[in-house]
Structure formats: structure tokens, C-alpha cells
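Taken from a larger complex, these chains appear in their original positions, while the remainder are omitted.
Labels run A, B and C following the written order; every chain starts at residue 1.
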Amino acid sequence: MAYVRKIINDPVYGFITIDHPLIFEIISHPYYQRLRRIHQMAFASLVYPGAVHTRLHHSLGAYHLMGLALTELRNKGVEITKDEEIGAKIAILLHDIGHGPFSHALERKLIKGVHHEDISVLILQLLNEQLNGQLQTAIEIFSGTYPKQFLHQLVSGQLDVDRMDYLTRDSFFTGVSEGVIGYDRILKMLVVHDGELMIEEKAIYSVEKFLVARRLMYWQVYLHKTVVAAEKMLVRIIERANELIAAGIEMEMASKNLDFFLKQHQPEDNFIKHLEKFTQLDDSDVMCTIKNWCGHVDKVLSRLCKGLVERKLLKIRFQPEPFDPLLVATLKADVAQRLNISEEEASYFVFTGEAVNTMYNPYDEHIKVLFKEGGVTDISRVDNALIHQQLSSAVKKYYLCYLR
Amino acid sequence: MAYVRKIINDPVYGFITIDHPLIFEIISHPYYQRLRRIHQMAFASLVYPGAVHTRLHHSLGAYHLMGLALTELRNKGVEITKDEEIGAKIAILLHDIGHGPFSHALERKLIKGVHHEDISVLILQLLNEQLNGQLQTAIEIFSGTYPKQFLHQLVSGQLDVDRMDYLTRDSFFTGVSEGVIGYDRILKMLVVHDGELMIEEKAIYSVEKFLVARRLMYWQVYLHKTVVAAEKMLVRIIERANELIAAGIEMEMASKNLDFFLKQHQPEDNFIKHLEKFTQLDDSDVMCTIKNWCGHVDKVLSRLCKGLVERKLLKIRFQPEPFDPLLVATLKADVAQRLNISEEEASYFVFTGEAVNTMYNPYDEHIKVLFKEGGVTDISRVDNALIHQQLSSAVKKYYLCYLR
Amino acid sequence: MAYVRKIINDPVYGFITIDHPLIFEIISHPYYQRLRRIHQMAFASLVYPGAVHTRLHHSLGAYHLMGLALTELRNKGVEITKDEEIGAKIAILLHDIGHGPFSHALERKLIKGVHHEDISVLILQLLNEQLNGQLQTAIEIFSGTYPKQFLHQLVSGQLDVDRMDYLTRDSFFTGVSEGVIGYDRILKMLVVHDGELMIEEKAIYSVEKFLVARRLMYWQVYLHKTVVAAEKMLVRIIERANELIAAGIEMEMASKNLDFFLKQHQPEDNFIKHLEKFTQLDDSDVMCTIKNWCGHVDKVLSRLCKGLVERKLLKIRFQPEPFDPLLVATLKADVAQRLNISEEEASYFVFTGEAVNTMYNPYDEHIKVLFKEGGVTDISRVDNALIHQQLSSAVKKYYLCYLR
């Protein structure tokens, strides 16, 4: 194959360069191209109309940052072979390959009983076979079994390029400028010490800023009331559909593949058998199906679908403590009466749950700071740390969704 | 209804403000919300992965610019009543309401025999009925029958806010920084003279820049080879589907609405009857259907669909003169043999056409410059005009699509 | 006077509009024009080469934000008369008018015994006389005596447009993207309650982000080691010059005005008499004079001056506790020997001091949050506040400057 270097315009970073045939082959593969049709932020665009970017775009961006990170580390004397470079780049390119449509919202709902990271591993293995084992290093880096641990940490860790890209990209496309992180500065401050990824002392403020930006993005965007309401409606829709299917009611899916996963696929199935079908699912199957269901005879289903399609969403309230069950019951009774449905059915329109956001968890994740003098300290323990004990514990909010 | 001012984050302009109940009502209407599911740039995202913004986002942006333009003109002493302001804002909000899925590509193909602007008018009228005649001024401004002509020119003219937004927004989301126009400067230089929209003398260079940016966006983005190839494949797919339908072959559509327009709707129909169905169509119907057809028994259809879905596109070449018919015939014969199909069928994979881009047409469109001393001159006739005779005539390129 | 609306290009906000004759007159006044020749960030450009913007540019920016803030408040029903609007705009335009050259560094050194805010008041009064009392409201707002307290808080308070502009502008021109604050979002969330400026509940995260960005800008930019070293050298230069002048040594100043302030002006003088001379001083007097002194016979003076001009700065170290006096003494002795000067003179090259940064001081400054339900809470006391007790107390670092 006559190989040509490829340059891709990216409004976030300017240009992204593809300069290796294997990378090019992976990007051209239908499995990867499918990510074009899966939105990175699901229904966030109902609040932030610009947030319609795709998982393909995000993973290209993370790939770009991986290249910058590896170049920086090499400039600092860290040994990274060409094979490791390509491996790390492929690992990050494919880190989200197992996401299904509306992934975070529908995780384990649409594809019952399988986690997207497990699907990613399956697809990586399948691709590895197709490409004659060229993905071996990528798979090891992705899974964390590769000896140089810092490569895995760049793919998945507190300061991985996945987070750096999605925070940068999501704040860019939503227009929430406060979510901007100084990704380029953090990248320039990465070091490897004792085989682990750390940051230089002078990046402390940048990393604090990064964590604060993440916190802000969670409450202002990812867990925005309206976004949560829409995602919960989607979950309720699939749950209702499953119920109706179980009851033998006729359901018109937009595609055979979605039909299969809703009607036939079982959690106990060996998922490998269905991988081919899975790699053909995307947001359009779900969205078009929901549009079909707007006219369904089941009042619960059609009302939820119509609400989501027309952006007539359930109301939602957040509060620090659980909601009074009496209030919930009253609201349910009211809806049951208004819509002339059972109270059980009313629970599709009135329900509660929890939204959790941890700013920084010093127990199971770490950002280590390498001091000039040589010491290593966790970022939550440096002098005048912004990320103090209290903040680093999870913040939980309770929500109540209801039909007004 | 307790009215609340609404602020929408926009990565392009920062914030867009909705501060009038009627505007709010229109934006909340399902007809308008449908535009969330129609991409502004169809398949341009196959080349520019960021270009996945929607017609809803574009029309909100144009609405924002309309507000700025009206404020500027008022500051300069132009009388604009509150009713006219709201009318002009609604007219621009809804200027694209008649677009169907993949609009420019499928214009007159999917919805046979009806132009999107005519559909826009029908929807405007329907909305007007639903909203008790509150859209009367908007409709007159949209149609050009409102006495103050400059309001129509802001909606549709050489310097309308539609173009200003789409050039700005498309260059933003594609990341093609050369497409940037100084929309804010041009807006500040707008004037009304003899009832017509013009620009002040000192905006000449900005407007020239605007026209050059448009020219660049056309060749680099809108008529980018790969984008054209994908759009032509889509057209071919619909044409083949129509052929198969006419031949009575079974076709699996993703939705009943799309099924209706492909199978039953006729150009001679009174389109008003089908308006409700039309307002439920969007890109997902088409995309999901094309995915369904990837497994169709018809080799031509399935191959084209699979190619589009997996981004294995037809090759395309541009040249200034028509392609040699012999070359085309040879390519067709070759494809027919390779795919074991008829030469007629091969013409779905090998075909030619024209792409045209006019930089500025001094005959049927005008940008008038108002000089300080009071004279009015067309921009193509000012001293040292960049936009000279030759350029202002249409530039035509011929393309040849073929299967490699 | 034929008045013309004036539009000024600003890379930060796009355009700044001057649309009132009085504002125009003030901006055209030589007192205001002098701010063109005073850098906003003194020697920060030695580290951040883009940071050469001027106090004129900053005050124009703050004026722009004032306009936005007032418009927002009016839209929310806060009554602000035209006179108050112009008054608040003038107050912010002139809030820094009393700054002398290299202001923060040379405060009370160059202009002995007078604080820049007092000079601002004197100049405001002088201008008020020249403009027939048209600045009366502006002066009251500036001084905090105007009844509507929120107007003063917009000029000078925790959320004033001064800070919003300088953080935005300084992060823009330095290129420290982490300093970006969402000024536009905060402006849209301002409210007036009980006559005081507050923020809406949903701006909590934005304001936290603003405070964190400020903390970062302090440590990364304003108190950057190299910047502090340069500013301390400048202070030492002026101190040495005063010493030499007192000793009757001949000194070549670049201008008569600077000559006057260094040689004749006394703290006990009535400053009003010298206002005219003061309004002719700017950075060029100081910089050109320092260049002249590079060849001065006094070794201490010339060495410091040459070091500053050629960017051969003193070394500087920061630490959380005071420096060991023995270390300081040893360094001094070493310098005295190397340069063949007295130990007293060596203290111009070896000295210590403190840099202090308070993130948020809940005792003498407040950011009040107005909750939807009506309650008012300080930002440091909301649920899960980022700005906790410890952080809100001052953070002090000690520095040691020395000649290597």
C-alpha cells in the first residue's frame, strides 16, 4: 500500500497527524469508524447544543495528546521504543471501542450484563487476530500487564490523556470555558520516576486547576439537571421496552441489530458470538427506534419517547439528603391519576436516585508530585493543598425526577 | 406561564440569550427541536470530524447575529419596532425549518419535487395558525413582502446573518481557521440607506475578506473531494432504492415515515397533507436505514451503503474540463466486470457531474457600499476591487466518481 | 462637538464601544492617555513576553465589563439611572488613574508617602473641576459614598470588574490559559439583593473557579520567582538612587519630572501642587533613567541597573519558613568580597522578604450567594465548599534574593 501521511483538522488542537500505516489501518477499520456515530456526551447537547462531538473525535484527540506526552517524556530521557509508542497510541485510540450507543446512560441496560471495557478488550483481541498480532503491545498496555506501568497510566490513570482530552474537548464543544484545563502545560510537566507517571513540582497549581475544572464540569455539565433527566428517561424507556417485550407486546425497532439485543441477547450469552452485531450498533439505531415508539400503543412508552424526542423532559430536583418517600408517593399517585395508569406504571415518571462526584480520591487513585529535591508526595498532601481531605471524599446528591 | 430568560452556551459566540416568550415557545416546539437531529454539514464530518453541529445550533447562532445586527442598526437611528425585531428573529430562527435529512445532498430526491424553502413557508404558516397569527410579520419578512426590505435582506441576501453564521460556525467546527470572517466587524458596519442594507465604506476590506473566505470554504470544505464523493454516494443510494422500490423489491426502512416518503409520496401530491410526517424525519431515519441496507440482496445497493457507512468511499477526481466519455465508459466496463453487474448498474459506481462555485455574482446579487460622501457603489466596482469581473463569474469544476 | 460613536478593537473582548461624549472626553484627556505608557504588569514580561499590555488597555476592558454588568442587572429589574451608569463607567475607567510608573513595585518608593488610590482621588477631583462637575457621581461611586452600594462593589469588591478584567486580560496576554475565568458567566449571574452585589446559586462553581484561577495566577505569574526578583531589583535601584542623591552624588535622570520626584519631592508635601508633574511620568522615564545609570560610577547602582536592563537578574528562592540569618550573612559577605564593596552595600544584592497571597478572606471581604429559596450565604460556607477555612487564610512564602 502506498502510504500517505494524513493530516486531520481539529478545532481543538489544530491538526492531528497520522503517520504510521498501522494507525491508519485501525482508523480506517469499520469498528473504529462506527465511533463516528456515537456521541461523546449523549444527551448533553439538549443543554449545550454544541456538544454533539463523537467518540471518534475524542479518541483521535486523546491519540494526539498521547503523541505529545510520549515526545515530552522521550525528551526527558525516558526510553520508549517505537513499538511501545505505536502500542500506546493504539491503546488510547481504541480505549472506547467497546462503547455502545448512549454508552454511559445505557451501560448494562442495552447490552445486558457486559461492561464496555470488557467489550473493548474483546474487540481489541478480534482486531489483533485480523491484523496478525500487531496489537499485542497495545493490548498489554491497555490491560495494565505491560511492564512499563507509566504507559498504562497514560491510557488510564489520574492524569491520562483520555481525561485530558475529554475535559478539554467537552469544555470546548459545550462552550463552558471554565472547564478549560492547561493540558499542554500538564503534558510538559509529566515525568516518569520509579517507572510511574508523576508530575513535576511546578505543575502543582496546574493539576489543582485540572481537578477543580473536572469538579466544575461534573456539576455544571455531566450532572446538569436536564442532562441527568434526559439520560434517566432513556434508561426508563429501555426498561419499559424490555418489560413490554417480556410481555410479548409488539415493538417496532429501527434495525435488526437493535431488535436482537433487546429481544434475544441474554446476559449469560457468550458475548463473542454477538460481537459482529454489536459493532454495527450506534446512536441512530436507538434514536430512530425511540422515534418509532412515539406512536406506540403503550402509554408509558410512547409518552416517555415523545418527551425525549421533543425535549419535553421530566422535571428534576437535586438535594443533599434523600427525598421524603411520602413526597415521592404523592407525586406518583398524582401522575397515576392524571395519566390514568397504575401506580407501578407511574414509577416510570416519578423516581429517585443518586448522582455522585468525587473530586479526588486519595485512596484508590493518586497524583504523585516529584519534587526538585527528589521526594515524592501525593498532591493532596503538599503544602497548602487545595485538594483537602473533605473534598477528596465523594460528594453525593440525591435527585427526584417527576412529571409536571 | 412564568417566563424565565434563558441563556444558552455557545462555543462560537459565548452565550445566546432568549428573552421573549414567543421566541421561547418556537424554540420549544417539536418542529424546531427536530433540527437537533439534522446535521448542518451532512457528510463533511467524514473529512472534518468536528463538523457534526446541527441545524438547530446554526439557526440559534443566526438568531444571535440577527439580534446584534438589529441593535447596531437601531443605534444608528434606523427605526425597528419591537414587532419587527421579533419578526426578523423568528424569520431567521425558522429559515431552515423546511430542511429534510441530509438536506442539500437529498434536496428533491428524498422529498420528491418540493424545494426546502417551500416547505419552510408551509411550516411557518402551520406554526402561525397554531400560534394565533403571531408569526405574521415573520412570514412577510421571510418571504420578502414586508415593506422594510432590509429586514428580509438580513434573513436572505448577500450579507445575511445566515451566511455570516454558517461561515463562522462551519469554519469553527471544521477547524479550518482560514474560513474565519470578521462577522462582528461587518455587523458593526451595516447601514440602511434608501431602505436597503449596505455596508459602510470602511468595511470594504472586511467584506472582500468575507467573500474570499467563502470561496475558500467552498473549495476546501463544502466541495472537498471526499465530501462530494460521500454526498453523491448518498444520492446514488436513494436513486437505487427508488429503482428497487419501483421494481417491487422488498426494502427494510428504519421508520414508517421514511418508508412513506420513499414508497408512497408523489411529487404531484399536495405536500401539506404530509407535513406532519415530514416533521418527524431526520438524519437518523436515513442513517439507520442505510445501515439496514448494508445487508440487502441487491449488490449495488448494499455495496454503496456499506461503503458509505464504513467510509470506503468512491474515488473522485476534479478537473476544469469535462471528462473524456471514453474514460468513463472504460471505467464502467471494468466495474461491471469486476462486480459482475450490468453496465447500467455499474453507472452507480462510475459517474460524472459538475461542481460550481460563484464567488460573487454582480448580476443577481449585490453588496452595496455606502461612501462617506454619500455615493453608493457595488463592491465589485470600487477602486482596486479584489472581486473583479473574472472571479465574479461562476467557477465550474467537473468531477468523476469511480470505484477503485 | 459632532459626536461619533467609537469602536475599539480588543483581542480579548472583540470590540469595545464608546458611545457617550463624556466618556469620549475622558478617554481623550492627556491624564488618561498617559496610561498607555504604563505597563499593567511591570516586569512580568521578562517571563511572559506577551504581557506588555498597558493600564489604558486594562481600564478600557474593565469599562467594557462594567457595561455588560449594568445591562445584566437592568435586565433583572435593578434600577440604574443613566447618570449612575455613566458614573460607574467613569469610576472604573479612572480607577487606576493614580498609578505611577511600575506602580505596584514602586508604590511609595518613587512618589514618597502617597498611595496610588489617594492620587486617583485627587486626579478625579481635578478632572471634575475641568469638566464642570460632571464626575460627581463617579467620585461618589469610586469612594463608596454613593447610596447604591452595589455600584461601588462593581468598581471595588470581591467580584468587581477590575479583577475580572485583569485576571482575564493577564491570562490572555501571558498565555497562561489556566488563569481563564468565565467572566461572562459570572457577569450573567450577578444579582443585587438588599442593595448589595451577590451571585446566584448556580454560579457557585464558576466563582470557585474564579478564586482558584486567581490563586494560580498569583503563584504562577504575579509572584513568579523571576518577576519578583526583577521588581525587587527595581526597588533596590530606587533606594540606592535615593541614598546617592542624599549623599549629593550626581545622577543623570532621563527627564526633569523624574528628577523632581527623586530629588525634591518630600512625603510631607501637599501632593496637589505636584499633580501636573505626576501626570507626565510614565514607564519610559524610569526605564530610560535606569539605562542611563548603567554607566554610573557607583558600582552598586550601575550593576543593579545593568542587571535589570540585560535581564541578568538576582537569583531568588522561596520557602515556607524564614531564611536562616547565617545563610544570608554568609551570602552577603561573599558578595561584598567578590564585588569589593561594603557589607552594607552588599545588602543591595542579598536580601530577604515575604510574598503573601490570600485566596479568599472571609473576614474582610465577602462573596455572598443568593439562593433560589431566598437565603444568603457566604461562598466559604456553602455545602462542599472548595474555599475552606484553611485556604482562605493567607499563604505566606519567604524569599531570598542573592547575586550568584
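One rule holds in what follows: contacts are C-beta pairs under 8 Å (C-beta built on N, C-alpha and C of every residue); 3 or more make two chains touch, one makes a residue touch a chain.
Quantities reported herein were computed from a predicted structural model and do not represent experimental measurements.
Peer 1: Taking the 3 displayed chains as part of a homomeric complex, how many copies does that complex include in this file?
Peer 2: Every protein chain is the same sequence, and the full complex holds 4 of them.
The rule we apply is simple: only the chains that are shown with their structure count from here on.
Peer 1: Please find the two chains that have the most C-beta pairs touching each other.
Peer 2: That would be the chain pair A-B.
Peer 1: Look at all chain centres (mean of CA atoms) and spot the one farthest from the centre of chain B.
Peer 2: Ranked by distance of C-alpha centres from chain B, the top chain is C.
Peer 1: Mind checking the rotation angle between the two copies, chain A and chain B? C-alpha superposition, nearest 5 degrees is fine.
Peer 2: It works out to 180 degrees.
Peer 1: Mind checking the centre-to-centre distance between chain B and chain C? Centres are C-alpha means, answer in whole Å.
Peer 2: One centre to the other, that is 50 Å.
Peer 1: So, what's the distance in Å between the C-alpha centres of chain B and chain A?
Peer 2: Chain centres of chain A and chain B, defined by C-alpha means, are spaced 32 Å apart.
Peer 1: CA centre of chain A versus CA centre of chain C: separation in Å?
Peer 2: It comes to 43 Å between the two C-alpha centres.
Peer 1: Got the chain B residues that touch at least 2 other chains?
Peer 2: Residue numbers touching two or more other chains: 14-15.
Peer 1: In their shared complex, at which residues does chain B touch chain A?
Peer 2: 8-12, 14-15, 28, 30, 33, 36-37, 45-50, 52-54, 56-57, 60, 172-176, 252, 254-256, 280, 282-285, 287-288, 291-292, 294, 309-311
Peer 1: For the complex, which residues does chain B have touching chain C?
Peer 2: Per the stated touch rule, the residues are 5, 7, 14-15, 19, 75, 184-185, 188.
Peer 1: Enumerate the contact residues on chain C facing chain A in the complex.
Peer 2: 176-178, 180-182, 184-185, 205-206, 208-209, 212-213, 215-216, 219-220, 320, 383-384, 386, 388, 390-391, 395
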